[in-house]
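The structure under discussion appears below in the form of C-alpha cells.
What you see is part of a larger complex, with each chain still in position.
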Amino acid sequence: MKILWINPVGTDGFDGIIGTILKDSAAPGTEVDVVSLPEGRPMHLEYHAYESLVTSDITSIVYHLAPRYDGVIIGCFYDVGLREAREVSGKAVVTAPCQSSLAFAAQLGNSFSVLVGRKKWIPKMEENVRMYGYGDTLASMRPLELGVYDFQADVNKTAKIMMEQGKIAIEEDNAEVLILGCTIEFGFHEKMQDTLGVPVIDAVAAPFKMAEMLASSARLFHWYPSRKWGGEPPPEKELLDWNILKGDPPIGNLLKHKDI
Amino acid sequence: MKILWINPVGTDGFDGIIGTILKDSAAPGTEVDVVSLPEGRPMHLEYHAYESLVTSDITSIVYHLAPRYDGVIIGCFYDVGLREAREVSGKAVVTAPCQSSLAFAAQLGNSFSVLVGRKKWIPKMEENVRMYGYGDTLASMRPLELGVYDFQADVNKTAKIMMEQGKIAIEEDNAEVLILGCTIEFGFHEKMQDTLGVPVIDAVAAPFKMAEMLASSARLFHWYPSRKWGGEPPPEKELLDWNILKGDPPIGNLLKHKDI
Amino acid sequence: MKILWINPVGTDGFDGIIGTILKDSAAPGTEVDVVSLPEGRPMHLEYHAYESLVTSDITSIVYHLAPRYDGVIIGCFYDVGLREAREVSGKAVVTAPCQSSLAFAAQLGNSFSVLVGRKKWIPKMEENVRMYGYGDTLASMRPLELGVYDFQADVNKTAKIMMEQGKIAIEEDNAEVLILGCTIEFGFHEKMQDTLGVPVIDAVAAPFKMAEMLASSARLFHWYPSRKWGGEPPPEKELLDWNILKGDPPIGNLLKHKDI
C-alpha cells in the first residue's frame, strides 16, 4: 500500500521530519512518500491568499501522482483544496487533517477543542468543523497565539502554552478530547495527553491513519471515492483540448519511503 | 492486535459467517474473536424493546472482556448501547456500524443514503445520523421492506430489491454513497457497487476497519478513549459494593480467531 | 386515571417521598403508584453503564404494568429507556423528566439552564436537549458538583449551591427559566424561585403533570401513542416464541396510592 503526503508549501523543510513520523507509525506494508512544492510558493498557509496559491499545485500533484498511490494526504489543517483534489484522485482516497481528526475525536469522546495557532485561522476552521457536521460537539477553538514557524522554534515554550490552553479547554470549555489544529504542531501530543489525561489528536497522525484505513478498505472492499454527481471528474478530452493539468506536476521535493 | 465483535443477539447463528468476513479482511496481526449472547435473548433487534433486553449484556461483556482486547465492535446498526459500552471499555476503543459507516461515507462522497430493512427502523437511525452530525448530508433512508432474517433467506430476491432501492437512492435522492443499514445485509455490497457504480458501505466491514484503525492508533499514539467528563467510568468500589457488573459476563458463544 | 412512577433504581428509598410529592400534586381523580427495582440494581444512575443495567427492567415493567395505567413516568433525568418503554406501553403514555421539563420551560420563558449534578452528566443530557429540539434555547448546563445522594444529604448546603449556580445561570447565561436536572433535586424549587424570581422546574413534578395531561387527553380525545412506523411494538408471537418479556416484571417495591 502506498501513501503520498503532500506538504503544500514551497519548502522541503518539513518533508524529512513528517516523513519520519509517518514511517514510524506506518502499518506493515505501508510505504509513504512525501512531496512538497517548488520554490516560489508560500512557506506556510496561514493566510487564505496563500492557500489560493497552492490549490492548483495540489490538484495537479494529485491528478498526476494519485494513480501510483492508494491514498493521498493534504498536509494542512485548513484541508486546503480537499474537494478539488478528491475530484481528480481516481481510485486513490484523499484525506486531510481537520476532517480526519474530527472523525477520531468523535470516536474517543463527546466533545473536543481545537488548539489553533492564531485567531486568524478560526473562522475558516470553524466553518469546516460545522460543514463536516461537528458544530454541536465543538467545545472551543483556542488560539495559542503562535504562528506556524513558532511551534518548533522553542518547543519548551510551545509545550507550555499548549498545556495551558489545553487545560483551559478541558476545565472551562468541557472538552473531552483535544485536537492540534496544525500539522506543524507535531511532537507535542504524547506529553500533553500524559499530563492532561485526555487524548490529544495529532494532525499528522490522524489523516495518515485515516488514509491507511481507507486505502486498505479500498483494496479489500473496493470502496473507491464516489464518481457520481459531485464526485464526477473532469473529462480527459477537455483536459487535453485545453491543455490543462498536463505537463509535469509542480514538485519541489519528492522524498521516497526508502530515503526517509 | 485483538478485536472483539459482539453479536448482541441470543443466537450464535451469525458468529461463523461474520467471523469469516472479519478474518478475511483483517490486517496482518489482527486477531478477531466473535461473541454472542446466551439463549433467551432476542434473536434480532428490530424492536427497541429488544435492544433494551441486551444493553446490560453488552455493557457486561465489554466491562469484562475489553481488558483483553484493543477494540470492541457492537454488531447492530442501531449502535445499541454504544455510549454505555464506551464508558466501561477502559483502554479499548468501541465502534459501531452506524457511526463508522457514516465516517467512511463522508470520506468517499458528498451525500449518502441508508438502505434499511423496514420503516420501523428509520426514526432511531435517522436520529443517530443527526446526532453524529450527518443530518445535512443524508440523502435518504430507503426501506427495503425486509426483516433481519429475510436478508439472507433468498439472496437473489434481496439483491434485486437492494439494487432497485439503491438505484432510486442514487438517481432520485442524489446519493453518492450507499450504506447498508444492518449488519446482516452482508454479502451484497460488492455486486451492488459493481452494478451501481458508487461505493456501498458494508455495516460489518466499516466498524471493523474503524476499530482496527483506532486500536492501532491507540497502540501507536496512546489515543485511548477519553475518561474525562462524560467518559468517566463508574467507580470500582461502587461496582463491588453493589455487586453489579460482577460475576461472569453473559456469553452464549465465544468463537476464537483460530477456530474461525 | 392511574399513573405509575418508576424509580429505576435498586432501592425503595425514594418511593415514599416521591409518592408523597406526586399525591400532593395529583389532580382530582388521579391515582399514582410508585414502583422501584429489586435489589441488585444500581442505587443511582449517574453512569451510563448503570443505565444499561436497568433498561430491560423499565421495558419489562412498562410492558407488564402499562395496561393497568393511563400513564407511566420514568424517574430519571437521563430519560433512560424512554424510546424503548414507549414501544411497549400500548395505550399508556410514557413521559420522562428531561423532555417534559423542556416542554414546560418553553411555555414559560425564552431560554433555560439546567442545574445538573456533575459534569459527567452533561454530554448525554445536552445531546437529549438537542435531540428534543431545544438546542437553540439552552442557555447553559451548570454542574452543582453534587452526586445523586448528596442532594438530600445536607439540604442547606444543596440549597446554597443551587441558589448560587441558579443566580449565575440567570445573570450570566441569561436563563429565564431554571430546570433541576435530577429527580432527586426535589424539594428545592419553591424556595429557589421565591428568591431568584424565575420559574424553577422540578424534575418530579414536570413529567407527572405532563403524564396527567397526556393521559387525560388520551381518555378524552383518544390520543394514544402512535403505533405507526417507529412506534410499532414487537409482535406478541415473537415474544412468546422467544419467551422474552414474559414472566414477572422485576419489581422491588410497589407502593400503591392508598398506602402513600
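By written order: A, B and C. Residues from 1 in each chain.
The rule is short, and it goes like this: a residue touches a chain if its C-beta (ideal position, glycine included) is under 8 Å from a C-beta of that chain, and two chains touch if they have at least 3 such contacts.
The shown structure was predicted, so the numbers you read here are calculated from the model rather than taken from an experiment.
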item	value
Assembly copy number, counted for this structure file with 3 shown	6
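FYI, only the chains that are shown with their structure count from here on.
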item	value
Rotation, 0 to 180 degrees and nearest 5, that superposes chain B on copy chain C via CA atoms	180
Mean-CA-position distance for chain C and chain A (Å)	45
Rounded Å distance between chain A and chain B, as computed from the means of their C-alpha atoms	28
For chain A, residues contacting two or more additional chains	110-111, 136, 174, 176
Chain B contact footprint on chain C (complex, rising order)	10, 40-43, 46-53, 55-56, 58-59, 63, 81, 83-85, 87-88, 119-124, 127, 130-131, 229-230, 232-234, 242-245
Chain A-touching residues of chain B, taken from the complex the two chains share	25, 27-29, 93, 95, 99, 103-104, 106-111, 132-137, 170, 174, 176-177, 189-190, 193-194, 197-202, 205-206, 209-210, 212-214, 216-217, 220-231
Residues of chain A that touch chain C when the two form their complex	110-111, 136, 174, 176
